Structure formats: C-alpha cells, structure tokens
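For this view, one protein chain was removed and the others were kept in their places.
A, B and C label the chains in the order they appear, each numbered from 1.
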Amino acid sequence: MKAPADYAHLEDQFQARIDAEEKIEPKDWMPDKYRKTLIRQISQHAHSEIVGMLPEGNWVTRAPSLRRKVALLAKVQDEAGHGLYLYGAAETLGAERDDLLDELHTGNAKYSSIFNYPTLSWADIGAIGWLVDGAAIMNQVPLCRCSYGPYARAMVRVCKEESFHQRQGYEIMLTLARGTEAQKKMAQDALNRWWWPSLMMFGPNDAESKHTAQSMAWKIKRFTNDELRQRFVDITAPQAEFIGLTIPDEHLKYNEETGHYDFGPINWDEFWQVVSGEGPCNRQRLKARRRAHEEGQWVRDAALAHAEKRRQRQAAKKDQKVA
Amino acid sequence: MKAPADYAHLEDQFQARIDAEEKIEPKDWMPDKYRKTLIRQISQHAHSEIVGMLPEGNWVTRAPSLRRKVALLAKVQDEAGHGLYLYGAAETLGAERDDLLDELHTGNAKYSSIFNYPTLSWADIGAIGWLVDGAAIMNQVPLCRCSYGPYARAMVRVCKEESFHQRQGYEIMLTLARGTEAQKKMAQDALNRWWWPSLMMFGPNDAESKHTAQSMAWKIKRFTNDELRQRFVDITAPQAEFIGLTIPDEHLKYNEETGHYDFGPINWDEFWQVVSGEGPCNRQRLKARRRAHEEGQWVRDAALAHAEKRRQRQAAKKDQKVA
Amino acid sequence: MTLADAKYQYLLRMGDNALILGHRLSEWCGHGPILEQDIAITNIALDQVGQARSLLQYAAQLEGKGRTEDNLAYKRDVMEYRNVLLVEQPNENFAYTIVRQFLFDAFNFLLHKSLVNSKDEHLKAIAEKSLKEITYHLRYSSEWMIRLGDGTAESHQKIQTALDDLFIYTGELLTPDAVDQTIFEAGIGPDLTALQAPYQAKIDEILQQATLQKPEVKYMQSGGKDGRMHTEYLGYILAELQFVQRAYPNMEW
Partner (left out) sequence: MTLADAKYQYLLRMGDNALILGHRLSEWCGHGPILEQDIAITNIALDQVGQARSLLQYAAQLEGKGRTEDNLAYKRDVMEYRNVLLVEQPNENFAYTIVRQFLFDAFNFLLHKSLVNSKDEHLKAIAEKSLKEITYHLRYSSEWMIRLGDGTAESHQKIQTALDDLFIYTGELLTPDAVDQTIFEAGIGPDLTALQAPYQAKIDEILQQATLQKPEVKYMQSGGKDGRMHTEYLGYILAELQFVQRAYPNMEW
C-alpha cells in the first residue's frame, strides 16, 4: 500500500495527464474513485443499451413494412452490440460482466429511465429514434473525448451508429407527419408522450446533480446536464417545427436575447418516481431481463460444459500424440 | 366369486332386461365387459368434449363480432359441462376422473380424431358447428336410449345443446356463404377441409369395426357406423346445396333408386394415421391438455390443502364446544 | 366537458374494462387448471363480454355517429381504448388471474351497487342486470384469494407475488378525474372518493382471511381510463381481438 504522500503524488500526476488530454489506459494507475465512477457509468450505459432493446424490440414483429422491419432489427442489433463493447470497456477496469448483470437483475444498478416508458404505437419507434437517440448522442458525443481510452473509443463507434439511428427515427416521424390524418395523429401522440421523458434523460438540474464537479475535472463528463439539455431543445425544437408537429410545452419559445429556446418546468416528481423503480414499465423491463437470463441459464451451462468437453478431448488427443 | 352357472344366469337376466328396454343403473349387476366397454366409450366421449374445446377455443379471442364471441364462449363452456357430466357418468361405473385423465394425458385413451385438425379461419368455427356437431348428434341421439341409465340421461342433455350448436354453426356458414366473395371463399375452404374428417367421425366401415355386434346387443350402440354415416350425408348434402357451397366429393350424387346420396371413397390411410396419433394436431392437443393439467397442479393442491385446513378448524371448533 | 361527452367516455371506460377483462379471461378457455374452474372462468368471461356489449351499444348510441358495439370494439387502436391498466395485465399464472379479478371485482361491485341508483335509466338497467353477475364474480374471486392464500406454501407465495405485482394498478380505479366528477355531479354515477374506504375494507377483509400481506405502494400506475397511456400488453390483445374485422373490413359476420 502506498503512503499518503505517494498517493497524492500519483493523483497529481494522474490529473496532470488528464489536463493534458492524455488518454488513461487500462494498465495505467488511476484513483479508486475514478475507476469506480467509470465502472458505474459505463455499466449503466451498457445496461441502458440492453434494456433499451425491449421497448423497440416490442415493435419488431409489428413493423408496418418489411423495409422498416429490417431497419429496426438492425438497430436493435446495434444496441446489443453497443452493450457488448461497453461491457467490454467496463471489464478493462476489472469488472466482470456477470457481476454487472447481477446488479442489473437485482435492481441495484440503474439504466436510463427513458426505457421505462411503453412503446404503444409504431410512431413510438420514430420518436425513440429521433428524441431518445438524439438525446443520447448529445450526452455521448462529448464522451468520445472521455479521459478513459477504451470508453472513449467505444463511444466513437456508438455515436456513429446512434447518429444513423437518430436520422432514421426522424425520417419515420417525417413520413408519418406527412402521411394521413391517422398517421399524423399517431406521430403527434408519440411526441406528446416522449418529449418530457427525453428532457429528463439529461438528469437532474445542475444544482441537484451530485457527481458533476468531480466528473468534469476527470473529463468523464464535459458539459453539465442543463447545458446538454438546452442544446437538445435548441436542436430539436426546429426539427419538430419542420415536420409540422407540436412539442407539448406551452412555454417553449425561441428567446432572441439568449439565442436559445426557453422551455417549461420539468416534472421532477415523475423523474424521481421512475428513477426509484416505479415508472410505467420498470417492473416489466426488469422481469423481462431476469426471465431471459434465468431461462438462458441452461443454454450457458451447456455451452460451458461442451467447451470443457472439447478441451478435455483435445488434451487427451495431445497426450496420445505425445505418448 | 360366482360359479360359472350362476354367472351365466345373471348374464341372461341382464340381457333380458336390456332386451326389454329396461335401464341398467349403477347399483345393478352388470357383466364386467359391459362395464369396461361403457367406461371406455363414456370416457372417450368425455375426453372428446375436453379436447374439443381447444380447436374452438382457438377462435374465442379472434371471433369477428362480440355477438359471435359470446356465442362461441357459451358453446365451449357447454362442452366443458358435457365433459363434466360424462366424467360423472363414468364415475358411476367405478372409474375415477383422475385415472381417466391420466389415460388421456399419457396418450393411452382415445378421443374423437376430428379434433386433431386445426382451425385456421373463422369459417372453421362454422364448419365445426355444422358438420362436427352434426355428426356428433347423429352418433349421440341413439345414445339417449342407451341401456345404461346415467349415460342415456347425460346424452339427453348433451344432444339438446349440441343441436343448438349445430344450428348456430350452420347459421355462421350461411352468413359467410351469403357474404362477400372473401367470406364465401373462406366458408368453402372450411367445408373442403372439414368434410372428409367429419365422415371419418363415424368410424371404420362396418366390415372393419370390431365392437359393433356386442355393443348393438347391449344397446350401447343402436346403428352401425355406415348407417349413421349415410344418414349424415343424406341430411348434410342438401344443407350444403341450400347455402350454395360445394361438398368436395366428385362422386357425391343423389341416387333415385336407393333414396340416398352416394359418396366417394374415404381415405382410410388418413383415418388410421390420425387415430394412431399422427394427425396434424395430435401432439399440440395432447401437449395443451398436459400443460394445463401440470400447470394446474399447484392450484388443485392449494384447493385441497385449504379444504383440509377448514375441515380441521371446524373440527377444532366443535371439540371446543363439546369441551 | 359537456355531460354528453362525459357520459360517452364513462360508458367507453366501463365497456372497455369489461371487454378487455373478458378477453383476458377467455384466454383460459380450454386451458384451466381444473375443469370446474375452466367453466367458471369462461362463465365470468361470458358475463364480461355480455356487459361490454350492453355498455358499448349504449356508448355508440350516445355518440350518435352511427357506430355499433363492434365498430367500437374492433376499430379503435390502443390509444383510443379507455380501460384501466389492471384489466390488460396478462395471465402469467392462475394466481395473476385471480388477483386481477378480485381487485377489479371489489371495485366493480361497489361501482354497480351505486349505479343501480343512477339517474340515467339506461345505465341503471344495465347495472341492475350486471350487479347480479358481479356479485357472483366477487364471491368467486374472493374465495379463490382465500383458497390460494391459505392453501399451500407454494400457492401462498404465488398469489402474494401476483398481488405485489398488480396492486400498483388499483389506484386508477377509484381516483376520480373530470369525467368521473361530471358523472357524479349529474347523479349518474358515484363519488369515487366515497368508494375508497369500502374498497380498502373489502380488500383488507379478504387479504386477512387469505393470510396475505397488503403491498405498500408509493406510486400507483395510471393512464388507462383517461387514455394517457396503456401497458404494452394492450397492443397484442387488440391485434388478436381485431384481426378478422381488420383483415375483412365492412362485412357481416
């Protein structure tokens, strides 16, 4: 164990590297809290990708055209892929995927609350792509410059794909908004339901946000929640206008002075309710994940058992050759 | 144990009662083989009602109008009721419902093969009512005069309800046949698929039928398979014509000489395939029944355990009063 | 909100509750755990769909746009349905079916006991007929709550789990909104807040006999009856329920 003075020295060196925009790599020294914060953040992100497959997967069998079905399948597959390399990034920090999954299944780990809302029409798939992926990108683009190398590199790939998904979602909304009355209504209804939860994706107001200062110093985070939220509104409001949909916020208005859109107050009670596990679909999402895991146990066991059998057979063969 | 001479005497008396159209009641003496034959026949009949709920239940959630949904639910409920009092009739002969169900679930007991065909459109519900219930009635009306009292009385009630179901089914077919082209096609397709299996419901040709002679003597059976099948064709052919549907048999033709309809040869290979457990839905039907039974085990256990607890509590209360 | 609007919404809610619950029950048809219970559950399904017909007929009549019970049942998509979230919850096992039924019956019974005094003659007549059926439903589901709760360790655990999962959907039943308020003020339906205490009393009474724990719930789920939200289950119910009418539109059946 290092003496306190050594430790302070290491910490200073570490912070200096970060300040110089150097990447921290798995084998480098890092403060325990940096490691823990990153594991928590990366695994939450990974869980969000995996849980996020559920609301969208819910429309795969009901996609309204084969072209849309293929695109949605590919999108959900991408999310699984993101989950996979994010778990991989967490593992470079010494975490085990199985432990992280346990944390998810027992309800101890968080994932993005947005996925605790139900997908009730095809337009929700458009809204998720447009708004939820849009908000995710806003959060994630700065992470491509995150101080931890493996996470930053994973984020580069994730953001590229998310950006494709976001355009696809917007295009779904555009098609609906320019479609029949029924389709326009469907699109507007989806926007009504997804707008506020999307704003909540950026987390509590800066004043309420616990981790911000340290994370910013470590360059795990580069903008505050409120900065990112404002940027999202500024980008999204004109997009809604362009396709002729109305954002469900009577306070939303472009402010000539600030150059930003003002928007109404967020229902933080709802935010905390969903975060605390009591959103519309929290139970269903966790149940679905747990069920998949439990019902998959025998498959994982079989794969392990078979690999072990093969290993033993090959070892036996080698022994024979040697003998 | 009776001496052979005594036994022969009892058998003669028994047969004399039957010849005199007296009803045999549960406590009366009866030959073992009569008892066994009846248990087999009644339990097969009960099983048929229970398994028969599956193909029709398959359309309850998809019935095309609320009126039809209510009628179909009521019909399937009636079938469950028939099953219930037929098991009851079998129990008067010393059989246990649980044992009979075991025989069904292990595939040892038979049930009407017609229920091993799938219901693939709403018209199939019409076809089943019209043809399958029609054929069932043909088989069952004579059983209202069966020599065994409890069975005969059960049959009176069953036939009354079946006859209602048959009219309902015919009315569904009539509605479809007078509907749009798509509906008419649906009805014709259902008739095509259900016609031959319905003819097979009467069992093998008389020449191939093992049990007929003894069952006729015991008045468990009053007409041969071929007689009943002919009667069914004679009644059903004009009904098809009336609603403008074509029975899928190029040989079907009214024979002025005999006063009956001639009809083409039955595909007995198919008959034996389905009877032997290899029809289109044999596996699915048995699996569904077994699954319901297995998944219901904890419910039956709970009901028993609770009844026992109540009994004990009441006994304890009585003891207290006495003390 | 006009009284006419409120009445239409109110009837839709009642009709949709009955229809969707009837649908869920009818999924058991042929698959019940005991033949007698297969019959009983199918019987309740029959009652519910029957009630749905009367209620949706009346709703269609009130709407006055020439729609029928079937138009309402078969041609509305998820966001136009007005049933409470409770009734669309799936039959994960027989315990879920019983708990869902009991939590709904206890409400439905109190509702109908009040509706038999409705100033709306048509609704009053429907309620009088339904109340007899619902009285039986409540007795049936209460008995099974007790039987499964006070049965084996396995059944106790199963029904407690179902209760824990479903209780969050009870808040919506007796929380009045503008429609309920308008209906109450017009003397057509009850003050839902006044039914809350007797509802909880009934629940408590049966849970006590069933040796079950009442779940502590911080947040109730809602959104079904006011059309704000449903669960993802409803879409699958409607896909099945409506298939034939959607695939073969504008025909007589």
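By our rule, a residue touches a chain if its C-beta (ideal position, glycine included) is under 8 Å from a C-beta of that chain, and two chains touch if they have at least 3 such contacts.
A quick note: this is a predicted structure, and the numbers were derived from the prediction, not measured.
With respect to the full assembly, the chain omitted from this view is in touch with A, B, C.
Of the listed residues B:E11, B:E171, B:D189 or B:E295, the one in contact with the hidden chain in the full complex is B:D189. When the missing chain is restored to the complex, the residue among A:K23, A:K69 or A:R283 that touches it is A:K69. When the full complex is taken into account, the listed residue touching the unshown chain is B:T119, out of B:S48, B:S65 or B:T119. Only one residue from B:R62, B:H165 or B:H306 touches the chain missing from this view: B:R62. Mapped onto subunit B, the interface with the missing chain covers residues 55, 58, 62, 118-121, 186, 189, 193, 273, 276, 278, 280-281, 283-284.
In the full complex, subunit A touches the omitted chain through residues 50, 53-54, 56-57, 60-70, 73-74, 76-77, 80-81, 83-84, 87, 122, 172, 175-176, 179-180, 182-183, 288, 291-292, 295-303, 305-306, 309. Residues 77, 235-236, 238-240, 242-243, 246-247, 249 are the ones on subunit C that touch the missing chain.
Following the convention adopted for this analysis, only the chains that are shown with their structure count from here on.
Centroid to centroid, with C-alpha atoms defining each point, subunit A and subunit B lie 58 Å apart. Per-chain Cα centroids separate subunit A from subunit C by 37 Å.
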